[in-house]
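One protein chain is absent from this view; the other protein chains keep their places.
On to chain A.
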Amino acid sequence: MFAKKRSQHGGVVSSMPSSNAKKLLRLPHVFAKILELPFPSDDDVLVEETPQFFRFVASCNAGGVRALAIEILPGITKIVIKRMDGGDVAVAGRHQQVPSGFGLWRFRLPPGTQPEMVTAVSIGGKLVVTVPKIKSRAN
C-alpha cells in the first residue's frame, strides 16, 4: 500500500514543477530587425557591409537552405535560416533545439536594412546570407 502511494506521490511531485518550468524560459532579446543564424553564438561569421547590403559568410555543411523573414509583429522582423523542406538546420554542439534561439548567433540589423528581401545560398561548404539596404539611402 505504501509503495503504491509513494509512486503516486512521485507522479504528483514531478508533474507540477516540470509543467511550470516549460513555460518560463530564458529567451533572447527582441529587436525590430534581427538576423539569426544556425550557429552557436561564438562562431566565426564574416560580416561584410557595403553601401548596398550586409553579407554574412560562415562555414556550413547544410544542403539546400532558404532564408525566411518572419514578421513577429508589424515592425518586428526576424530572419531565420531553414532547410528547403522547412526543417531546422542542425546547430553544431546542440543536441536539442532550444526554443526561440537562445544561444544562437544573432545580429541586430540596423534600421536602414530590408530584412524581408533577404537571400541565402549554401555553396562550397559556406552559407552566404545577404540582407539588402534600403536603396534611397546613400551611405
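Simple rule for what comes next: a contact is a pair of C-beta atoms (placed from the backbone, for glycine too) under 8 Å apart; a residue touches a chain by one contact, two chains touch by 3 or more; residues count from 1.
The working rule: contacts and distances are computed from a predicted model.
The chain not displayed here is annotated in its UniProt record as "non-specific serine/threonine protein kinase", chosen from "non-specific serine/threonine protein kinase", "Endonuclease/exonuclease/phosphatase domain-containing protein", "Cytochrome b-c1 complex subunit 2, mitochondrial" or "DNA-directed RNA polymerase subunit".
Considering A:Ser41, A:Asn61 or A:Thr119, the position touching the chain not shown turns out to be A:Ser41 (whole complex).
In the full complex, chain A contacts the hidden chain through residues 1-2, 5-6, 8-9, 12-13, 15-17, 20-21, 23-24, 26-32, 41-42, 44-50, 57-59, 70-73, 75-76, 78, 99-100, 106-110, 124, 126.
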